[in-house]
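Following: one structure in C-alpha cells, then a few remarks.
Missing here is one protein chain; the remaining ones are kept as they sit in the complex.
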Amino acid sequence: MALNLKGIISPYNALKQAGRKPHTVQYPYKKKEAADRYRGFHFNDIQECIGCGTCSTICQNHAIDMIEIEGLEVGPGDSGLRPRVDNGRCCWCALCVDSCPTGSLSLTKDYLYVSEDPNSFLLIPGIDNPDGQNRKSWISNGNSLLDYKRIPMRELEGQERVKSFAEVVLGYNEEEARTEAARCLGCGICTENCPVHMHIPEYINAIARGDDKMAVKIIYDNNPLGETCGKVCTRRCEEICAFTKRGEPIAIRWLKRYATETVENEKMIEEIVNPTILPPNGHSVAIIGAGPGGLTAAYYLAMRGFNVMVYEAKEHAGGMIMYGIPKYRLPLDSLDKQIEYLQSIGVEIKFNTKVGKDISFDEIRQHHEAVYIGIGFEVPYKLGITGEDASGSIQAINFLREINREKHIEIGDKVVVIGGGNVAIDAARVSRRLGAEVTILYRRRVEDMPADWEEIEGAEDEGVIIHPQAIPLEIITDENNKVKAIKYANAEMIPDPKGGRPRPKIIEGDEHILEVTTVIGAIGQEADYSFLPDDIKEKLEINRGRIVVNEDRQTSIPWLFAGGDIANRRADAIGAIADGFNAVKGIEKFILKEDK
Amino acid sequence: MIYDKSSGKIVDIIKNYARKHSLWIVAYGTGCGAIELPPTMTSRYDAERFGIRGSATPRQADVLLITGYLAVKTLKRVIRTYEQMQDPKYVIGFGSCTINGGMYWDSYNTVKALDRYLPVDVYINGCMPRPEAVISGFIELQKLIEAGKANGAKKYKENLDWYRENQRKVIKNWKMPDYNW
Amino acid sequence: MNINWLSVLGIITTPIIAFIVGVTYGGLTRRITARIQNRYGPPSSQNLLDIIKLYSKETSIQHGVMQHLGPVFAITASITTLYFIPVIKNSVVFTNLSFNGDLIFLLYIMVFGSLGMALGAGQTGNPNAAIGVSRGLSQMVGYEIPFVLSLVAIMTQFHTTSLTDLLAVQKHFADWIIFQSPLAFIAGILAFLGMMGYAPFDVVIAPAEIASGPPSEFGGKYLALMMTSRSIFTFAKLVLFTDIFLGGASDFITLIIKTFLLYMIPVLTGIVFPRFRTEQSICFFWKWPLVFGVLAILVVVL
Amino acid sequence: MREKETTLYLGPQHPGVTGNMMVKLKVAGDTVVKAETHVGYLHRAFEKLMEQRTWMQSFPIVCRICVPEPDPNEENLARAIEEIEGREVPERAKYIRVMILELSRLAAYMLWMGGQAGTAGLYTVPQWSVGDRDYIIDLFEELTGGRIYHMYIWAGGVRRDLPEGFADKVLRTMDYLESRLPEYDKLFFENAIFQKRAKGVGIIDKDKALEWGVVGPPLRGCGIKHDVRIDEPYEVYDKLDFVVPTHEGGDVWSRAMVRRQEMEQSISIIRQVIDKMPAGEYYNKVPNPLNWYVPEGDAYVKTESARGEFGYYAVSDGGLKPRRVHVRGPAYVHGVSLLEKILVGANISDVAFIMNSLGVCPPEIER
Partner (left out) sequence: MKTQNINIEKEIATEIQNTFHTAEVNIKRNKRIEVKLRNDLIPPFLSYAKNYLTFNHLAHFSCVDWIEQNEFELVYIIYSYEKGVIVLAKTRIDREKAEFVTTRHLWYQAETYERELHEMFGINFKGNDRLNEFILEDWEGIPPYRRDFDTVKYATDNFYTRPGREDAKDVRENVTKINKEEIPEFAKEYSVRSLK
C-alpha cells in the first residue's frame, strides 16, 4: 500500500500549534479554583449539628465515626457526638450531605491534603477546618434525599367536627403510615425527650418494615397505654426530632397511634405482646388512683409477680385520660380496650373506693408493703375574681368530667373559657360541640399558650375565638346570681428585666365587657392530700403542692412512692406513665432488697 | 541509599537536586486512579514541567505510583515491580484506598492499608485526587527528597521480614524470587 | 612519537562538548515538542538532570557480563565514531582522528554500538529486550542500505573516501553536497531519520509494544551510560551529516546552527507521525530511499 | 521452518495495555500464535459489595466500574431500579441524562483517541486530546461536583439541576471541540502512517460479529448498524436527530472512523438536547434511602456506552439491598473471547493497537 502524499504532508500542520499559547494550568504557580459544586473535604457546622449520626449510617464506606468532642455544649435534642471523617475511606459521594437532616454537613472546595503519615487522615469537619465555612460548595439545600414534609393527617372538617363528639383525627392508613415511618432516620435522639424513653426508632422501623405487630410489642415494652399516647400524647419527642431544624418532624404520635390501632381487642394485644408474667412473688403493692401512672405501675408490677391492688375513687379507670380528655380525642372504647388488657394480665382495680372515705390509708398500708400514690390534680384553682361563685361559672375540669360521664350541662350559647392550657382548649372545643359560641381569654400571647399547637389550631378551625392578652377582672352576675357578662382588660407584654418570659400588664382603662352565659375557669389544678394521715403528711416532703420524689419516685417515706401530676411538673399522661414505670423499678428495688 | 543534605557534600546536594527534578513513574496503573494520570501527564496539567515522566519498565523508574486500591493479585505484581526498581525509589499512595481501604473497605479482594506491604513515602488524599493534588503529592515528595527524608526504600530493606510476613499473609501462593537486588 | 598536544586536547574535549550539546539538544527537543503539544514542557536542562540522577542511582541488576559490557560498548562506539569525524573544519583541535578512508570506517564503527547493545540486551533475558534487539537490527539493515548507497554515490562523485576531503570540496555555499548531489542527500536524510530513531522509526523502543525494548532491563548507571552515549552519538551523527552534506562548520556557531536545523528534521517528523511496524519501516527504506540512492549513483556513474 | 515459539507477557505492568490486565502471548517470530487474556488484577467484587449496600449506597460504587466513562453505569443502575419500581423520571432529568451520557461518550472517545494514537507511537495526539478532554471534565466538575466520579444520575432523575449559565458553557466547549476536530483529522486520521498501520489490522469477521457478541463501535466498524440508542431508545434518544455511522471493513481503521464520526454526532446531540431541554423538575424523589425497599422483581437494562452495549441485570428481593446486580460490560466480550480470537495472527506491534481499538477496559471484565 503506497503512502498518500496528503497523508504525509497534512500531519505537519500540527507544527503550527507551536505558535499557540499552551493551555496548561500552571499549578502550583497559578491555581484553578474548584467548581462551585466541587465535592471536596467535609465541613460541619458544629452548632447546627445535633449528632444524629445519619451521615455515619448512610456512609457505605464506614468512613464516618461519631465521636465525643471535648468542650462541646450539648443542649436538648443533641446526642453530644459529632462526625469524624476518615479520609482514608471517604469517596466524597456526598450521600452524607444529602441525607443530613439539619443541613449542618456540607462539602467544601478544599481537596488538597498530602501527607507522609497515613494516620493523619482523620478529619473532624468543622473543628479541624473552621475556615471551611466560607469554602462550602456542595450543600443540600432543597436537594436533600430526605423528605422534610410529613404525611398530613386526615381530619374531619372543622364544621363537621362540632356536630358531634366523633373522633377528629382519622388516623393514617397503612400506606400513609409506611411512608411516614420510612422518613425516620432511626437516630433515637427523640427518646431523650420522652419521659419514659419509649423505643421510638425501633417501633417506627418496625412499621416501616411492615411489621406492625412488632411495633406494638415494642411499644408495650415500657408503655401499657400506647394507644392513649398515640392519640393524646404531648409528644415532646417530636420537638427534638432531627427533622425539626429544617422541616416537619416525624409524626411519632400518629405512627404509634397507627400501630396500636391495628390491634382490635385486648385478646389480640395479649397475643401480640405475649408478656412474660413472673410467678407471684408474694409481695403486695397498693396503688392509689387508676390514672395513667397508677395503671402503668400496676401493669409492670403485675408482670413482675407482685400482687397489685389499685384503688380508684371513680367508677371507671383512667383518671384524667378518662375524665379530663374529651371523647373526640380519646374515644371510650379505645380506653376500655387498653384497660381490659391490663386487667386481663392480673391488675386488680377496686372502683368507687375513695381512700380516706371508703377505706383508710392506714388500712391500705397494713395490707401492702409499698404504696404508690398517683391521685393527680383534681382540685381546680380558683380564678380569684368576684362573681366566681355565681351559677354559670364552672371549672373546666369538672365540666369535662361531667361531659365525659355523658351528663348534660347547660352552658347556654355564649361561653368564655379562661386559661391557655390544654384543659382550657378542651373545654372550649367541648363547648363548641354543645353548640355555644366560645371565646378563650388568655393573659399572654398566643405563642405563650402552654396548649399544643395542634389543639389551638383545631380550636380555631372549629370556630373558637381566642382572645389573647386579656385579663378577666370580674364576672358580672344578674339578680339571680347567674353569670351575665365578664369584664376583662387588655394587657400589654412587659419584658422581664431578669430575662424571663415577658409578663402581661393591664393597660389602664382598656376594659371591655363581654356578655356570656357561662364562664369556664381553666387556670390549673392542684392535688388533694386530705386523705393522708397527719403523721404521714408531716413526714412527707411536699414542695409547692408537689410531693418530692427521687429518681425511683420514692418519697421521703421509703415505702411510699408517688408519681404523676403530684410529683412532676409535666402535667401530661406520658409523664405519669414514666413515673409509674420508674416507680416499678423503685418498688422492686425497695421490696426485693428488703427481702434479702 | 539516602544522602543527607546536612552532610554538606556538594556531590550529595547535586545528586538530591537531580533526583528531585527527575522523577520517573513506572507505568503501572494499578487501580482506577490511573485515569487522572493522563490529564496530569498531558498538556492540561503537564507534570513534565517538574521532570515527572512515565517510564515503561520498573528498572528505569524512581517512583511507584499506587493508583488506588490493590487487589491481592495485583499486590503480588506490585511487590515484584517495586523490588525490581533501583534505589533510591519512592512509593506514592494515591487516593483514599491506599490509606485505609477507601470504598473497598469490605471487599475480600483488596488490601486496605498499603503501608503494611510497601513503604509509602507520600499519600495523596482524594477519591480520586485531582491532577492538582497529584502534582502536590509530587511536590511534597520533592521536598522530602531534598531534605533527604524520603527513605522508604531503606525502611523496606531494614524491615524486610516484617513486610514479607504481611505480604505472605495475604498472598496465598508465594512463588516469587526473594529480594536480592 | 610526536605527540600533537592540540589533538590530545581535542580528544579530551570533543566528547564533553558532544555530550553537552547532545544533552541540551535533547532538552530543547522536549521543550519544542511540548510547545507543539500545547504545553510548556520541562526545562532544557531536564535531560542533564535525568542523566545525573541515573548516575546517582544504585545499580544492582545482575544479568551477566554482557549486560555490563553492552552500555560500555555503546558509549565506546559513540565516542570512537565522534573521534573520526572532524567537528570543526580545518581546526587542529577538533579535526580529531580523521584519516583517509574514514567514511568506510565510520560505516562500521557506527554499527558497533548497536551490536554491543544488542549483546547486552540479549543477555538480560527479557523477551521485550530480545524483540527490541531483533527489531533494531532489522531496521538497521533497512536504513543502512540507503545510507551506504548515498555515501557510495558521494564517494564515487568526489572520488574520495575521506571526510576531510569531502569537507575540502565544499568550500562555498553553492558547493555543498546537498546541492551538488541532491538525490544522495534525500537518500541520506531518509536514512538519517531512521538512524535517529524518532518516530516513525522508533519501533526499537516502542513503549506500548515492548516496554522500552532493549534497555528494558537496564536501569540506573547503565541507562545513564546509554543516555550519555545516545547524546554523544546524536551529536556525532549530526556533525557527520553536516560534514557530508552541509559543508561542515568552521566555527562553533555555524556548527550549532547547522546541526540544530538538521536535528529538527527527525524531531519534528517524530512529533507528527506514529511509528511504523518493523517490516513496514524496512519496506519504506527499501523503497524510496533506495530508489533515490540508486538514482544518485546512476547519475554519478552515467 | 517453524519458528521457535516464545511466550510474551503483555502486562499487567506494561505501558501498552489498557489498564491493569495481562495478555499472555505465544509468539512465533513477530506473529501471535495464541493469545490468552488474564484479568482479575482490578477485581473489587462490586457485585458482592452491592449486595452489602442499599440501593442508594450502590450508586457511589457503580461509577467506579469503568473509570473512563462512569456515567453509563449510573444510568443503568438508575434505570434498572426505575424499571423494577415503575418510577417515573421527569422529562428534564431525561434530557440532562442524555446530555451527560453524550458528554461522557465524547470524553471517552477523546481518551480513546489518545490511547489509539499512543499505542501507535504518535504521542502528540494524547497530549492534545487528553488536554481537550479536560474541558469536558471541567464541565462535569461544574455540573456534578466531581471530575471523574460523578455520582450524578440516580434513581428518579439526576442529583442537581444545571447550574446557572451551564448550557452556554457546554455550547462553548462544544464549539471549541468541534473546531479542534479538523486538526485531529489532519494530524491523526489523515495521517498516512496511521492509515497504513490501521487498515487491514485486527479484522473482525462480519458474519460472525453478531454471534460473537461484538457490540458498539467494533460492530458498527463491521458495517452492521446496531446501536442501543436506536434499537431500544432510552431516555429521550427517540426524540433526537442523529445518525449512527457505520464503516465497512471490520479493522482498526473502520473502528477509528466510526468513533471519529460519532464524535460529531455526540456534539450534535448535545446541542439538540440543550436546545430542547424543557424546564421543570429534575428529580422524582425516592424514599428515605435508609428505608428504601425496592419491590421484588428483576430488570435487564442496557445503555450504549462509548464501547458498546452496557447492560445491567438487577434483581431485587423486596429488601433494602439488591439481591444481585450483574454487570455486562462491552469489554467482557471484547476483552476476553473476541480479543483472544482476533489477536491470533496479528503482529506483536499491533497487539496493544488492536486492544485499544476494541476499547478493552479491564475493570469492566472483572469488576
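List of remarks:
As written, the chains take the letters A, B, C and D, and residue 1 is the first residue of each chain.
The rule is short, and it goes like this: a residue touches a chain if its C-beta (ideal position, glycine included) is under 8 Å from a C-beta of that chain, and two chains touch if they have at least 3 such contacts.
Model, not experiment: these values are computed from the prediction.
With respect to the full assembly, the chain omitted from this view is in touch with A, B, D. One of D:108, D:170 or D:336 touches the chain omitted from the figure, and that residue is D:336. Only one of A:14, A:168, A:189 or A:549 touches the absent chain when the whole complex is considered: A:189.
Contact with the chain that does not appear here is found for just one residue of A:4, A:119 or A:164, A:119.
Taking the whole complex into account, subunit A touches the unshown chain at residues 51-53, 56-58, 60, 62, 65-68, 79-81, 84, 86, 88, 118-119, 122, 186-189, 191-192, 197, 199, 201-203, 205-206, 209, 214, 217-218, 221. Interface residues of subunit B facing the missing partner chain: 72-73, 76, 99-101, 105-113, 116, 166, 169-173.
Although one chain is hidden here, its contacts on subunit D can still be listed: residues 39-40, 43, 45, 47-49, 51-54, 57, 83, 86, 210-213, 226, 231-232, 290, 298-300, 302, 309, 311, 313, 315, 320, 323-324, 326, 328, 332-333, 336-338, 341, 366.
Criterion: only the chains that are shown with their structure count from here on.
Among the remaining chains, those touching subunit C as well as subunit D are A, B.
Two chain pairs, A-C and B-C, are weighed by contacting C-beta pairs, with B-C ahead.
Per-chain CA centroids place subunit A at a distance of 53 Å from subunit D. With centres defined as mean CA coordinates, subunit D is found 29 Å away from subunit B.
Of all residues in subunit D, those that touch two or more other chains are 14-15, 60-61, 124, 127-128, 131, 149, 187, 191, 193, 196.
Multi-chain contact residues of subunit A (touching two or more other chains) are listed as 11, 14, 17, 22-24, 26, 34, 60, 91-92. Chain-to-chain contact here is organised exhaustively, every possible pair of chains being in touch. Those residues of subunit D lying in contact with subunit B across their complex are 12-15, 19-20, 40-45, 48-49, 52, 60-61, 64, 67-68, 111, 114, 126-128, 130-131, 133-134, 137, 147-149, 363. Those residues of subunit B that touch subunit D in the complex are listed here as 26-32, 34-36, 38-39, 42-45, 54, 56-58, 69, 71, 73-74, 77, 81, 103-104, 106-110, 127-128, 130.
Within the complex formed with subunit A, the subunit B residues making contact are 43-46, 49, 93, 96, 98-103, 105-106, 113-115, 120-127, 129-133, 135-137, 139-140, 144, 149.
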